[in-house]
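Partial complex: the chains shown occupy the same locations as in the complete assembly.
Letters A, B and C name the chains as they come in the text, with residue numbers starting at 1 for each one.
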C-alpha cells in the first residue's frame, strides 16, 4: 500500500485531466493498478513524463532491440547517457546525438542552444571531456521567410552555445526540402574523450547515499517538455510557448568543469543530466539502473522562484542542472567542489533500501510508486506497419521518362544549377559562425573534407566524425535509405583516412500510430541494422524523436547517423580537394543509370520519386577497406565520395570547395557512354569515391586486390583549365571561378535577406553572449 | 621564465595558452585562478580567450573586476609583460590596460576563420622575434572583435607605432574585404605605450603546429622569450 | 506626416531564466553595491518614424514590435515614449 495523498489545491483527477497529460485510458488504468488507488496530481505528472515516448520508447523499443550493439571495442552500448568505445592506449570516446526539433520550431535560437547544452551534458556525465560538436539540420524551402528565420536562429543558437562553452563545432549536414516545412529537424551530437578507467555510469547505488541536485536553480521553464516532444506540432502547440527554456552556456561551462572534477574526485557514485522531464526522469532512471529505491524532498531543491509546487519542481526542464549520487558522508566535499565553481549543490534525497520511488514535500508524501522500474514498466506498443500504396507507386515511377528541360542541353547549366541548391551548396555561411578550432585539436574542420578530423592528444591517433542521412531516400524506400545513411556516413569518415568504428543515431519520424509511418520507422531501423552489421559499426546509443509532422503530414523519415571513426595516424588525415596539377583522378566504384531520389530530380524537376540508388553493403565494405589501404599506403592526395548531385558535383567540389586554392580537372567518362548521360553525371549511385593520386598504379592494384572497381578517369589541372567532363554527350566545360561562385555564394545570398530579421530579435543584442 | 595564464570563469582557451608555453616554448606555465590574489611569481601574464562571465553585459566587462585582475594591473604598471588574446584583449581594454573597445562584429555574426595579419611593430614583447611587415596566418573566432576608439586616439596610436597587427588580404592590403569584423583601420591588435602589454583578437595559440594548419603563431610566443633570454 | 521619435523597451519575459541579469547583479554585489536586488537587462530602441499623429506613430511601432522587434516567445515590450522629433 502506498501512502501519497493529494496536496491541498491539487486539481481533481478527471478523465479530461488524464487526457491532457497525454495518457490513454489503458495507460491510466495501468497506473491505477500499479498504485492500487487513484494517483495524485503529482503522480499523474510524473507518469505522464516518464511514459512519454521521449522517456519510455514505448513504440520504438522492440524495433530498436534488433540493432547490433556490441563489438570488442564497445565499452558502453545503449542505455546510458552516451555510448562509449575504446580507441586504444587506455583511451575511450563517448558520443551521442539528440534532437531538439520541437523546441527549435517554436523558438529557434533557444531551442537549438538548449539542444547543444543537453547533449554536452550527456557526454560529460560519462566522465568524458567534450572535444567536438556536430549538428544535423533539416529545414523547409529557403524560399520562405519563416524558414530563413529558423535557419538564422538555429545556427546562431548552436554557435553561441558551443562557442561560449568552448567546444569546437566541426561537422554536420544540412538539407532543405519542403517536407520539413513547419517541423525543422535540429539534431546535435557531442563527442568526448576519457580515460577508460574514468568511465562513470548513471546508476544509483548504496543505501544511505545522498542524492544531490547540482548546478543551476530550478525554475518554471519547460514544464512537460518531454511530453511536448511527443506531440504533433500544431497551432495549438504554438500557444504553449511558455515551455521554452533559456540556455546559459556560461553556467554550462562551469558545470562541465565542476562535473569532471567531481567525477575524478572519487566522492560520487553516479551522475546524470536533468534533461527531458528534469528531476523526475533523472532520478527514476538512475534508481532503475541501480535497482534501488529513492526518496526526494522537493522542499530541498534550490528553486529560482517562490511558491513552486512539487509538480512543477519535478517536471521543470530548467537547463544546466545535474543529479548526483554521492558517497555517504561525502556531501560536504561535493559541495566544496561546486562552490569553487560558483554553483549550488543541495542534498535533496537519498538512496533507500525499500523498493519505492517516493517524493515528499517536507513531511508530506506527494508521490509514491512501488518498485524500481518506473520507466520500463510503461506499456509497450507494437503498432501496425504497412507501406502506403502511394509510397509503392512513388517508388515504381519511371523517372527516366521525365523529359529534360531545354536548358539541360548544356550539362554545364545543370551543374551550375545544382551547385546552387541549398542542400548541395557550401555550408560555410553556417559553419563560419561556429568556433571550429578552440581546444587546438582540429586537424580538419568543417567544409574541407567529408568528415572532420580531431587529433587525440598524447597519441598519434585522430578521430573522424560526421553526421549524415538522406531522408528523401528513406522516404522512397525506408530499408534501402536506412542502409545508405549508415553507408554514406561510413564512407565519409573513411575518405578522411579513418576506420569507421561505431554510430549513434537520432530517429526523426512522424506519428508512429500511423501504419505508414511505423512502417518507415521499422524498415529504416532494419536497414540501419543491416548496414551496421556489414560495416562493423555497432550502435552505441541514440535518440528517438517521433511526431515530427506538419499539417501536410510527416516529415521525411530521417534516421540521422552520427559516425565515429579512428585514424591510427593523424598524419593520414585526407581532405576532399584536389591540390596537385598532374595528379591522376581515380574513381573507385561504378557509375550506373540510377536517377531515383536524386537532388537533380528534386531541385531541377521538382520530382521526388523513383527507387533510391541500390546499396550493396558488401561492396561498401570492400570500398572502405581499399580506400583505407590506399590512404595508409600514402598514395592518396584527396578523397571525396559522390553523394547529392552525383559525380559531376563531386568533381566540382574537388576543384573549388577550397575557394582560396582552386584547381581544374579534365575527366573522361567514355566507359559509361552507353548509360543515360544525366544519370552518369548527376545520378547518385552509391559506393563511389573520387580520389587524386600521384601513384595511380598503386591505387588501382590495391583496389583490384580488394575486389573494388577502379579506373583512372582524368587528371588534375590548374584552375585556368576549368573543369571539363568529356566522353558522354556534349562536353561539360565550365570555368572554375564560375562554379565556385555558384557553390559558395548561394547560401549567403539566400540568407542575406534573413540576417536583418534574425539579428533584430537577437537576445544578445542587449549585450550577452556573442 | 614563468608564464601565468589566468583562468576566469568562462575562459576556454586557458589550457590552449598553457600548452602553447609548455609544449612549444618549453617554459614553465601555471593556471592562475581568478579568485586568487597571487601571480605565483609569473614573469609574463596571459589573459586567454573565452567567454569570461559569459561575456554578459559586454565582453570582458565583468572579468576586469576579478580579484586577480588587481595583481595583473599592478604587474602591468610595473612594466611586466601582459598578452591578451581574444577575450583577453577585450578584458585588457575594459581594464584600461589598452586603449579602445571591442564591439560586436559589423556583420553581427560570430566569425570563425583563418585571417592574415601583418606585423606592424616589432618592438613589443609579443612581436620582437618577428620580421617587420611579416604576414602571419592564424584563426579568429569571435563575435565582438570590432576594434573602436576615438579618431584622435587612433591617430596617436598610429603615430606611436602602437598598432601591432592589421588584417590584410593576400596581396598585403589592409582592405575592407580582409577585415573580418569591421575594426577601425583594420586593427587586429594594439600595444600600450611601452610595448609591454599587447592585445589581439586572433588566436596565435591555435597556430603552432603543422598538423593544425599553421605555425605562424610560434614567432609571437618566441618573442616572449627573446627579451628574457637575450 | 510628422516625424516622431518612439522609444521602446523590450525586456525578457518574467519567469524565464535571465542569465545576463543575474550576472550583472552578481557583479554589482562584488563591486560593493550590496543594496542591489534583481537586475533586468533588456533592449532600448529609439525609432524615428513619420506618422499622421502620435497615436498612429505608437500604433505603427507596436506593430513593428509584434512582427519583428520583440521575440514573441521570450520577450515583452512596452512603448516608453512618443515625442515629435
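The definition used in the following text is that a contact is a pair of C-beta atoms (placed from the backbone, for glycine too) under 8 Å apart; a residue touches a chain by one contact, two chains touch by 3 or more.
Nothing here was measured: the structure is a model prediction, and the numbers come from that model.
By label, the number of copies of each protein chain in the whole complex stored in this file is given as A x1, B x1, C x2.
The rule we apply is simple: only the chains that are shown with their structure count from here on.
Taking the mean of the C-alpha atoms as each chain's centre, chain B and chain C sit 35 Å apart.
Multi-chain contact residues of chain A (touching two or more other chains) are listed as 248, 250-251, 767-768.
Counting only residues that touch two or more partner chains, chain C has 19-20, 23, 41.
Contact residues on chain C toward chain B in their complex (touch as defined above): 19-20, 23-24, 27, 30-31, 41. Residues 9-10, 12-13, 15-16, 19, 49-51, 53-59, 104-105, 108-113, 139, 141-144, 170, 203, 205-206, 208-209, 211-212 of chain B are the ones touching chain A in the complex.
Residues 106-107, 109-110, 216, 219-221, 241-242, 244-246, 248, 250-251, 304-305, 318-319, 757, 760-761, 763, 765-768 of chain A are the ones that touch chain C when the two sit in their complex.
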